[in-house]
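For this view, one protein chain was removed and the others were kept in their places.
Right after this comes chain A.
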Amino acid sequence: MQRMTYSFPEEVLEHVFSFIQSDNDRNSISLVCKSWYEIERWCRRRIFIGNCYAVCPTMVIKRFPEVRTIELKGKPHFADFNLVPEGWGGYVHPWIIAMASSYPWLEEIRLKRMVITDDSLELIAKSFKNFQVLVLSACEGFSTDGLAAIAANCRNLRELDLRESEVDDLNGHWLSHFPDTYTSLVSLNISCLGSEVSFSALERLVGRCPNLRTLCLNRAIPLDRLANLVCRVPQLVELGTGAYSSDMRPDVFSNLAGAVTGCKQLRSLSGFWDVNPAYLPAVYPNCTRLTSLNLGYATIQSPDLTKLVSQCQNLQRLWVLDYIEDSGLEALAASCKDLQELRVFPSDPYGVEPNVSLTEQGLVSVSEGCPKLQSVLYFCRQMSNAALITIARNRPNMTRFRLCIIEPRTPDYLTLQPLDTGFGAIVEHCKDLQRLSLSGLLTDRVFEYIGTYAKKLEMLSVAFAGDSDLGLHHILSGCENLRKLEIRDCPFGDKALLANAAKLETMRSLWMSSCLVSYGACKLLGQKMPRLNVEVIDERGAPDSRPENCPVEKLYIYRTIAGPRLDMPGFVWTMYEDSALRLS
């Protein structure tokens, strides 16, 4: 019988696939049939690896030989708060070495919470002839010498973004390594650097790059120099100032105001360290254009903050310190109807008594006044179930809700009850909630609500909450789309974890620290689940020097097809089948 061939030529399929950018869709395409798998893998240009230890570089390269863009994440999220000890891992060098030989046309590298050395940077600079984008988010391990190599060699570099990285800042001369012929810069973020870069080099650099859209300076760049820089880049879309303070000098003010007003495309402002409020009016003419404003380091008081924010009618994103107070947030709610994201950080995180008048009321006001509000990070000192219920009812479109009540286990301040019903209302009403962080006094009941309602939840952060294993069981058995779970200081132990072991393979990772999971349970889990790496992190010494029922300090479990990693420091042990032999 003659078989009809219905398939398109490969080139046609490849062309069709090129319109599919989403990773999930591309993964689905690969599953249709063998020939689609083959065609797809040869034309996949962008790879996202949420956990660098879930897979090894050779596997990635083998399956996807023509990658142009790679994004890798290393340490768990709680590393941001110093919960992951120094030296845990997340080294990118093996990836760079592998890609240097296999991906000569690599264009973009984006790393988050990884360790990258100067050697890696030098290898990147020399290996990828068309290298264009380097984003190092919360990375560490490199110095300005590595940056010099990138500047000197990457002729086609468009983007250099060091956001929140820890750089061994030897001096500012690295910037001078951009050759005079280099003009392709589009985005530069050096806000994390401590020392002054060579100012004349920076001026010349920004002056000769006509496509520069984003310029985020560091604190060391003084205000009186800012105007000189900004007036060379009137096409700027995003500006991060340096220190925003100086003695009040009319000429500095007018130069600055003139330069900033000249940026007709400006949409985003950040920086604002050491703010002298007298200089804020310099940005007023731009306020109506702004869609993003980061005042997270601006230690100024509510009246100045309120005045600034009230003029930004088109604001979509605001990051601010709690100096803004309830009154400022009320003004925000009245003025900024397009607001989508609000983050309020604590100005006095370690004080016991409140230093500002910021309560749950501020958040309630914004939830009432801003119909598009979907992403919230809010630090405060008091909360009530009533407020949370109101917020939930006001904003069923909420997708990210992170609340941090500064004192652990704080109850509803009106009723002294746990905040279970409040958070329950959040998950019940906000059906598209993807990310949730809990705080305050919480029993197992809140986890029952979460397991029942939070069906779209992908990431959950829990601290000082719950009564028993039932809490953890509710989460693991109920939250179908859960990918990342991070828990600290909760009475969750072996039972829930072992009962839901299979669930862990459907998630990216689970972090548990200062909980009650025993070493014995970790060993069992490691033995039962070969496709999980069960890492015990314990700085007290080898876990088998203590009884098996002794809780481990920290536990990090993640699915992987690469097996146990080989670069663990002395305080990390991976539990697996013959771990009983290896650990002796």
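As a working rule, contacts are C-beta pairs under 8 Å (C-beta built on N, C-alpha and C of every residue); 3 or more make two chains touch, one makes a residue touch a chain; residues count from 1.
In the analysis below, contacts and distances are computed from a predicted model.
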Given that one chain of this complex has been left out, which of "WD repeat-containing protein 75", "Mediator of RNA polymerase II transcription subunit 4", "Auxin-induced protein" or "Outer dynein arm docking complex subunit 2" is its protein name according to UniProt? "Auxin-induced protein"
Where the complex has a chain not shown, which of A:A243, A:L525 or A:V572 is the residue touching it? A:A243
Among A:C192, A:L229, A:L269 or A:I557, residue touching the chain not depicted: A:C192
Contacting the left-out chain: of A:L31, A:V352, A:L416 or A:I561, that is A:V352
Consider the whole complex, including the chain that is not shown, and state which of A:E71, A:D145 or A:E166 touches that chain. A:E166
Quickly run down the residues of chain A that touch the omitted chain. 78, 80-83, 85-86, 138, 140, 164-171, 192-195, 199-200, 219-220, 222, 243, 245-246, 273-274, 296-297, 299, 345-353, 355, 379, 404, 406, 408, 463-464, 488-489, 491, 514-516, 539-541, 546, 550-551, 553
